[in-house]
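To start, the structure under review is shown below, and the notes come after it.
Left out: one protein chain. Kept in place: all the others.
Letters A, B and C name the chains as they come in the text, with residue numbers starting at 1 for each one.
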Amino acid sequence: MEPAKNLQLDFLYFMRLTRGLEDRIDNLLKQGKVVGGFFRSLGQEATAVGSAFALDKKLGDIVSPLTRDLGAMLVMGAKPREVFAQYLARGSSPSHGRDQNLHFTDLDRGFIGTISPLGALVAVMNGVVLAARMQGKKTVGMVYIGDGATSTGAFHEAANFASVQNLPLVIIAENNGYAYSTPTTRQMRILNLADRAKAYGLPSEIVDGNDVLAVYKSAQRAVARAREGGGPTLIEAKTFRMRGHAAHDNQSYVPKELLDQWRKRDPIDSFERFLRNEQVADGSEIEEVKTKVEALLADDLAWAESQPAPRPEDAAGGVYGGEFERALTS
Amino acid sequence: MEPAKNLQLDFLYFMRLTRGLEDRIDNLLKQGKVVGGFFRSLGQEATAVGSAFALDKKLGDIVSPLTRDLGAMLVMGAKPREVFAQYLARGSSPSHGRDQNLHFTDLDRGFIGTISPLGALVAVMNGVVLAARMQGKKTVGMVYIGDGATSTGAFHEAANFASVQNLPLVIIAENNGYAYSTPTTRQMRILNLADRAKAYGLPSEIVDGNDVLAVYKSAQRAVARAREGGGPTLIEAKTFRMRGHAAHDNQSYVPKELLDQWRKRDPIDSFERFLRNEQVADGSEIEEVKTKVEALLADDLAWAESQPAPRPEDAAGGVYGGEFERALTS
Amino acid sequence: MAAITLLEAIRQGLWEEMERDKNVFLLGEDIGAYGGAFKVTEGFLNRFGADRVIDTPISETAIVGAACGAAMMGMRPVAEMQFIDFISCCFDMLTNYAAKSRYRQGVGIPIVVRGPSGGGVHGGPFHSQNVESFFLNTPGLKMVEPSTPYDAKGLIKAAIRDDDPVLFFEHKLLYRNPKIKQEVPAGDYVIPIGKASVRREGKDLSVITYGAMVYTALDAADRLQQEGIDLEVIDLRTLQPFDREAIVATVKKTSKVIILHEATRTGGMAGELTAVINEEAFEYLDGPVTRVTSIDTPVPYAPPLEEYFLPQVEDVLKAARSLAAY
Partner (left out) sequence: MAAITLLEAIRQGLWEEMERDKNVFLLGEDIGAYGGAFKVTEGFLNRFGADRVIDTPISETAIVGAACGAAMMGMRPVAEMQFIDFISCCFDMLTNYAAKSRYRQGVGIPIVVRGPSGGGVHGGPFHSQNVESFFLNTPGLKMVEPSTPYDAKGLIKAAIRDDDPVLFFEHKLLYRNPKIKQEVPAGDYVIPIGKASVRREGKDLSVITYGAMVYTALDAADRLQQEGIDLEVIDLRTLQPFDREAIVATVKKTSKVIILHEATRTGGMAGELTAVINEEAFEYLDGPVTRVTSIDTPVPYAPPLEEYFLPQVEDVLKAARSLAAY
């Protein structure tokens, strides 16, 4: 059964919101306003959005997205203004300027920011859902891992631990063809990330990561299994990174044909085509989504740009609990 | 084709040597003469001996055994007296009393001692065979890993690296039922360690680790593949740890039936039966092996016990190259 | 009230905390059915069940990672390292996740990572280390090392109740040492983290130390007494944050300081303490801050080597005599 029209329009909305937000960050970058690097998810929006929609916030589900899973953060309730403020390093950003990009956490809204050392958050998410289970909650956790990051020891230890403990965790393995400049074929000698699951006795699925509906449905199955005590699942989403690793990287190492091929499979374009072809939504409804996105982004960007940088002295404090904590710039 | 009679008697010799050596260490332990812990390989002798015999010393093959792979060290040419001296912490032990049990290395004889943090040596052995390949050598490496140790991040990173680099490495995964007190079923949710190989696209075999001939043949196939550039193989040897983790552990957590069952499959007893039944060797030839072993062990133990402890001041120095190096007690 | 060992005191502390607070749970290798390599958690599985006493795979990063995640959800996990040496295998998780979380994202990580530390039992290079200095340059972590049963029980409780990640070092030479057995209150009490203890009052010279070396210092003090040198012995108990006030107070009192630790010399804690003393009490110093430590090598295995490696009472005597004469 296909999801309801509203929900499908929501998928579109969040994919557009992701892309629009990142387009604007790209612009800010060109203006020299972004502090630090920018890792965008162009071409991968369907994976982040489709998977996060399978979670149930009312049941306390929690997601830990990678930097290329902005869509999942937004679905869980992160606001564009928060993200802008992070990239602009403003004092009123969620991390008060202390950490960058999507490295911020709100357990109430159900997201936990990642850290840079790859693989670590799979291990941390094990603990989150382990705790929730101890507390008698029905919480399911979802965590993302890149193709490259599945080579880390942290990923392995955590995936095995999740399996042994039969934890309610869904691991979305994003195979976007590259880890920085390293193609997946030089990162591992298996063709499918899903094969990593076999080492842990985990069920796995392979899904077209550019098809938001397919991702959603696959994630739903995994979430349902986890919710019922069936343990973790690894879903491999096959997608492609349409930009360099970060803004500074022109990805000259990626064959042009590969990019051309994947460009034709843009997740937003193809989903819009689908909505029209299946007569789920008409042109004006699709336009409306865009308009809504643009309005929100314009507002939120204006807000973020109006925010002051943090006060220098707010660098101190907040390392230990109970410590004298300066009132951070609000 | 079965290996020649001589070779089969060698298998028996080294299994007996292993067991006899460990019996004597057990005795020394009871006399309070062993310094530190003792991790014996009772019941697992066939795995260590059979696998190491597949290596070719003339081609520079190198093995890195675990503490429970005494047999492999002996096959490569480690001497009982060296092992006794290690356990007795004598100054003329290979590590001059600085490190314990099988933690010693002789590249010329083709063995590299392990270290305690589990999994590390798989990564190190990658470098050994990578270097040998760069140097145009035909060297094959063999490294052992326990069931429990396959849960470490180091094992994962190294197995994946070996696979991507197509290294001439044979990984012997010893499934002896337990990691300390933790049964393999609580260490992982797969029934066969061989399934770990699937995550790396590695060929694997499962072999009866208590059947020295079967282990030998399986290892031969893997060594041949590695030698020909076919890359690494993971061999799971199914065996059983017939003593506690270390001497202090009475393994009360192991079901008695399991021990009874495996006792019937003792690798030495069954190989001796095989040699007789298949008329490879008669009773007196088998007795002769024992006699040879006993004589060597008696000699070597006497030597080791006669050796002095290291001089206290030999604790200093030898940390950096070129550093003033005290002439260690010889 | 019977006298108990340091190990039993830690056991009691853990047990009582688990009775008191259902959010406290344990995880580690072989801690359940087996009761831990040193039997610190013997009997816990029976009493608290497999949900709260979790036997894990051999995966230090997964263990500490799971502890961090659970802590974020309001739990109070206590993770055991089978030997503290293996904490090297989760260095990233501790320093980059646990330590930085509160500062970066406003989320505290109240975990305890505990394990047997230190040498003197001929455990060799990988079962004898003192790891405090690995972590001393990472803000966000706390570190504790008790030297008496009384302190051990009070400090393990404090560590569990603390809102930050605490590394809790248990010197294996003290675990079952009958000489340091103590009567310890059966009920609840807490030793505050960050407070040193004056183990012996003295007026001539201060030894600042912790862990098993406290006893080396006290033995040296007894011997020096006969030579007319009166040693004050400070047991830091908490290594991070260490007790600046107590340190400055003893320096002001005696003006001569030996810092004694079992960790190797270069890059050990003594350096940091020396810097603090320089900054906060330089004008009171009547002689150089003097270190007595292990030598700069891995921990050797054979008894004569390990003894040479470790600081001995004789080494303290020598340092004290020369400093007294300064």
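The rule we apply is simple: a residue touches a chain if its C-beta (ideal position, glycine included) is under 8 Å from a C-beta of that chain, and two chains touch if they have at least 3 such contacts.
Being a predicted model, the structure only gives us computed values, none of them experimental.
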item: Contact set of the excluded chain (shown chains only); value: A, B, C
item: Residue, one of B:21, B:52, B:78 or B:128, that touches the chain absent here; value: B:128
item: Per the touch definition above, residue among A:48, A:112 or A:149 touching the missing chain; value: A:149
item: Touching the absent chain when the full complex is considered, from C:231, C:246, C:263 or C:316; value: C:263
item: Which residue of C:41, C:95, C:238 or C:254 touches the chain not shown here; value: C:95
item: Residues from chain C at the interface with the omitted partner, ascending; value: 85-86, 88-89, 91-92, 95-96, 99-100, 103-104, 125-126, 133-140, 240, 263-264, 266-275, 278-279, 282-283, 285, 287-291, 296-298, 300
item: Hidden partner chain, residues of chain B it touches; value: 94-95, 98-99, 103-105, 107, 112-113, 115-117, 120, 122-132, 134-135, 153-154, 157-158, 160-161, 164-165, 318-322
item: Residue ranges of chain A at the interface with the undisplayed chain; value: 35-36, 89-91, 95, 97-100, 103, 115-118, 148-149, 151-154, 179-182, 186-188, 253, 309-319
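By definition in this document, only the chains that are shown with their structure count from here on.
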item: Most widely separated chain from chain B, with each centre as the mean of CA atoms; value: A
item: Separation of chain B from chain C, taking each centre as the mean of its C-alpha atoms, in whole Å; value: 36
item: Distance from the mean Cα position of chain C to that of chain A, given in whole angstrom; value: 40
item: Multi-chain contact residues (two or more partners), chain B; value: 151-154, 186-188
item: Shared interface positions of chain C, touching two or more other chains; value: 57, 59, 61-62
